[in-house]
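This structure is in structure tokens; I'll ask about it shortly.
With one protein chain removed, the remaining protein chains of the complex are shown where they sit.
Per-chain numbering from 1; labels A, B and C assigned in written order.
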Amino acid sequence: MRPAEELRTDFPALSQTAHGHPLAYLDNAATTQKPKAVLDTVRSFYEKDCANVHRGLYDLSVRATEAFESSRRRVADFIGAASPEEIVFTRGTTEAINLLAATASRSLLQRGDGVLLTEMEHHANLVPWQMLGSLGIRLSFLPVEDEQGTIDWNRIEEIAKKHRVRLLAFTHVSNSLGKVNPAAEICARARSLGLLTLVDAAQSAGHQRLSVREIGCDFLAFSGHKMCAPTGIGILYGRQELLSSLPPYQTGGEMIAEVRLDQSSWKAPPHRFEAGTPNIGGAIGLRAAIDYLQTVGLDMVEKHTSSLAAYAASGLASIPGIRILGPRDHRAGIVSFVLEGVHAHDLVAFLDQEGLALRAGDHCNQPLLRKFGLAATARASFYLYNLREEVDRLVEAVEKTRRYFAG
Amino acid sequence: MRPAEELRTDFPALSQTAHGHPLAYLDNAATTQKPKAVLDTVRSFYEKDCANVHRGLYDLSVRATEAFESSRRRVADFIGAASPEEIVFTRGTTEAINLLAATASRSLLQRGDGVLLTEMEHHANLVPWQMLGSLGIRLSFLPVEDEQGTIDWNRIEEIAKKHRVRLLAFTHVSNSLGKVNPAAEICARARSLGLLTLVDAAQSAGHQRLSVREIGCDFLAFSGHKMCAPTGIGILYGRQELLSSLPPYQTGGEMIAEVRLDQSSWKAPPHRFEAGTPNIGGAIGLRAAIDYLQTVGLDMVEKHTSSLAAYAASGLASIPGIRILGPRDHRAGIVSFVLEGVHAHDLVAFLDQEGLALRAGDHCNQPLLRKFGLAATARASFYLYNLREEVDRLVEAVEKTRRYFAG
Amino acid sequence: MELDELYREAILDHARHPRNFGDLEGCDRSAAAKNVSCGDAVRLSLRISRENRIEEIRFCGSGCAISTASASLLTLAVRGKSVEEALQLVESVQRLLTGASAPQDKLSGDLAALAGVRRFPQRVSCAMLSWHALEDALRTGETNSA
Partner (left out) sequence: MELDELYREAILDHARHPRNFGDLEGCDRSAAAKNVSCGDAVRLSLRISRENRIEEIRFCGSGCAISTASASLLTLAVRGKSVEEALQLVESVQRLLTGASAPQDKLSGDLAALAGVRRFPQRVSCAMLSWHALEDALRTGETNSA
């Protein structure tokens, strides 16, 4: 990998100052910055090939369609899907999971079936499943046993049998704990029990190599904006035969085969699930983001971010009164922590004054934090452009804030 | 208005050639080109203020949130909404109508209620309502009486009573006929009968002044990409008390008040309807598009496009074997036509060779075209940057194609 | 290649005067195909001999000049061919039009006129419509009254 110092220069937003300090952007789990190459590609699409897709017979529209569909091929390739038809463009992970929950509840899942989640799911992989309660689909949960994020995956079998579980949906990387769940192992176990699987890859896509073939999942979702792409684009991957068995989600133009006033018939996937004009510019930006990340090298991104996180965790650990969540080793690029006597909001507000951009809150993980007796944590999350010296600044600033509040 | 010749220079895509001719982009009803000002604004957002919204306490995120919410205020202002809380960001018109249909069917509409549409609706304002059939919600239709797009709005009362209609959903401007429906008059009539109203403004927003107050509708939807904004952004407007009565649509982060493992509670509108990370860059682009259009002047845009369409209709009418759909007068900037003996696809393929970008197809209006005995038409649709000389080229090229096929 | 050259060859003639147009009474097999993106539709009906040869074939439907001409050319090209030969021809046409085979590969006779379509990718689905229907009719191997 080119060193982070050099990669940074690809990201225009990183050269700014904040409160008189160089901006240290440490909220990458919320969204990442965008490299110039992505912004250029999107812009050039709008300047040269802008037309609606799948419709026109004129040149411009042929180019737009080709650009859009080539993005789909690029994504398929990126996650090792068997074909581009397995990739549905969505606004992001949240829409992807909503799409799956809404359509599966009318096909793959029956009244009385269960959906198994973990206690560390992001609200996006919890609330859409809760909504199926009115259809008689019940949730059960794999407990998170400690603040390190330990889950006893052996319990899948027992819970699955007891609750007639049909689908297991779990996060690949926890956005608050930085815990990496062993996706391939979990999916193998689930498959042997006849369960369908959904992997929420919002925090792993673009942060490590990702192959649906190696993981062996049935469905997978991620957001572009957390991996260098613009906002408003993401995908749902689904195995072709499963996607084909799902009814439509949103309806309208582009997804229909034939429309009569009283009824309509649908196209095959993926277009069945893409009603209306899609986010064409977003899809093209996602392709450019994948190109960028593959040039950098995903193995290197993973190594860089997790080593920064480990460095941050050990640096923060030296501060009196600090409590760090998440695994002691094999941590993704995320460190959540609380400081005794200083509310997380006050803490990150002080860090902001030092040019350090961190998030404080429940990280859309209310049930998990409640279990730990917390309402909010501060969270530092790293990406390919972050530096060890930013971690040093973080540790120093947290210590300074502690002293300030200690009076 | 600055003359179209000058406005064109604001749009980088328009300076290209196609098949050796200057590109004449005449597919604006599908999507419009984007002015440099919009592309610059979006880019500058990503280069300077890129962060997730509603979450961070640090500077960058405060700026992103402010930019996003100021876009909402700008849209509210643009359509004369009573408050920004009445504006829900969606991917576009299609998603807006899906959102409304799905949530209204769980609140405002009861089993046995009727939804009244017209026969000229785009699939986006037809198929989502068809989907409610399984909930016992029935559709009825105001017939389109002729190829001019005449609808007898007097019949609303009779149909409404007969079919227990609760909601009237109609297109403001027909995307295949260029017919402009008298929205304010229709909504007044509907209101007097106690009906709710949805206006599909996909073809009118950004093409004429638009005020939900003047129209007096309950809901209104449009897409940004048809009015100079990027793809992937649009809005649903709803009167505040009505929006508040709707349950959530997609669920996940950002739209919840409190989440427990077994149940959750929701934020107030509009955030209740915006689950997950929104298309932040898209919303900011929409704001820039509104700014651009208001500088140009919407009355002038309307005048310019409808005068081009009238000029085109009269020019084309002189060609033997031509059949022009849509109203004789008061036509929006859209002209659909067929040429005897030449299939619409062959026709636009030949026009493409002359640098003229038109669309051929059913324009997501299958039931209407079927009624006219047609499978496809060619359609020229104009925007603020189109020129009379482009219309001249169109008429000439259609005549040339006619002669070619006539042998 | 300009578009009018493409049309000028056999295409325009076949579009104006489609051969073997209509329904085949008492056919053994039939199949329909529809291009959902443009609404073009074609239906083929065939009679197959005991020796598995295409004895008779007709098409009907509505579509643009390319799809009509392609269907007309198809009926001429496959009449008398064995089912296997016809399926091979479908593949050759597909490979040629989608650019999977080398441009110097040629289709024989009037069919050669279709080769030009590869220059106009947005029209390939028009040209392929009837060929997809043929494949369908031959592979399903049973009377299909779709």
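In this text, a residue touches a chain if its C-beta (ideal position, glycine included) is under 8 Å from a C-beta of that chain, and two chains touch if they have at least 3 such contacts.
Nothing here was measured: the structure is a model prediction, and the numbers come from that model.
Seen in the complete assembly, the chain not on display touches A, B. Set against the missing chain, the residues A:Ile137, A:Ala376 or A:Val398 yield one that touches it, A:Ala376. Against the chain not displayed here, chain A makes contact via residues 342-346, 349-350, 352-353, 360-362, 366, 375-376, 404-405, 407.
Contact between chain B and the unshown chain involves residues 54-57, 61-62, 66, 256-258, 267.
Please note the rule applied: only the chains that are shown with their structure count from here on.
Taking the mean of all protein C-alpha atoms as the reference point, the chain centroid lying nearest to it belongs to B.
Averaging Cα atoms per chain gives one point for each, and the point farthest from that of chain B is the centre of C.
Chain B and chain C have centres, each the mean of its CA atoms, that are 38 Å apart.
Centre-to-centre separation of chain A and chain C, using mean CA positions: 46 Å.
Taking the mean of the C-alpha atoms as each chain's centre, chain A and chain B sit 31 Å apart. Across the assembly, chain B contributes residues 345, 349, 352, 360-361, 366 that each touch 2 or more other chains.
With touch defined as above, residues shared between interfaces to two or more other chains in chain C number as follows: 37, 122-123.
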